[in-house]
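Here the complex is missing one protein chain, while the rest keep their positions.
Coming up: chain A.
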Amino acid sequence: METFTTVPKHKLNPSKWVDLYADYLFNYTISRVNDTIIAEDLVQDTFLAGLKSAENFKGEAAERTWLISILKRKIIDHYRKINSNKGKAEVKMDLNFDGEQEGSWLEQKVADTYDLNAEDAIQNKELGLAIQDCLTKLPKKQAEVFIKKTIQGMETEDICKELNITASNLWVIIHRARTTLMECLENNWYKNE
């Protein structure tokens, strides 16, 4: 009773990290580094770094938020490493600018020429994470079957064999998963659009 106020809101449960967060962290990473192998390694590093600094976890943030904050640092480190390998990133500038354009020249020089696609990319990145979020709210079995069928594109027959269920079981599970996901995305995606 006397320790009530010091009980942290959130606790770490590393044995469940892979099942609960690995795919979420993986998608988060892959949209930022664009390389499967590197993304896998960064997720792995994040889990290990999390274990190493588990004692620093104060329980104020949710487990996933805490892991994401570690992952962000890992991603930044990754880019630092690449940049130091390549030599510093260089922006070549023509300094003979027109006085009227003062203030805007630097932005023009460093503007990302792929900017037209950037909005779409950001949109897809967020959509991916919104779907992942909704997937974590499903019962484990439903999420597993839905991912195998929809995201990995496995055949009905193969899933049934692997999970030892009948085809009609599978369709009932798929139906429940889809209904929940539709509702979840309705609240978390369409409303934020």
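Note that in this section a contact is a pair of C-beta atoms (placed from the backbone, for glycine too) under 8 Å apart; a residue touches a chain by one contact, two chains touch by 3 or more; residues count from 1.
In the analysis below, contacts and distances are computed from a predicted model.
Name of the non-displayed chain as stated in its UniProt record, restricted to "Monosaccharide ABC transporter ATP-binding protein, CUT2 family", "Monooxygenase", "Glycine dehydrogenase" or "Response regulator receiver domain-containing protein": "Glycine dehydrogenase". Looking at chain A, the residues touching the absent chain are 14-15, 17-19, 22-23, 26-27, 30, 36, 40, 43-44, 47-48, 51, 124, 127-128, 130-132, 147, 149-152, 156, 171, 174-175, 178, 181-182, 185-186, 189.
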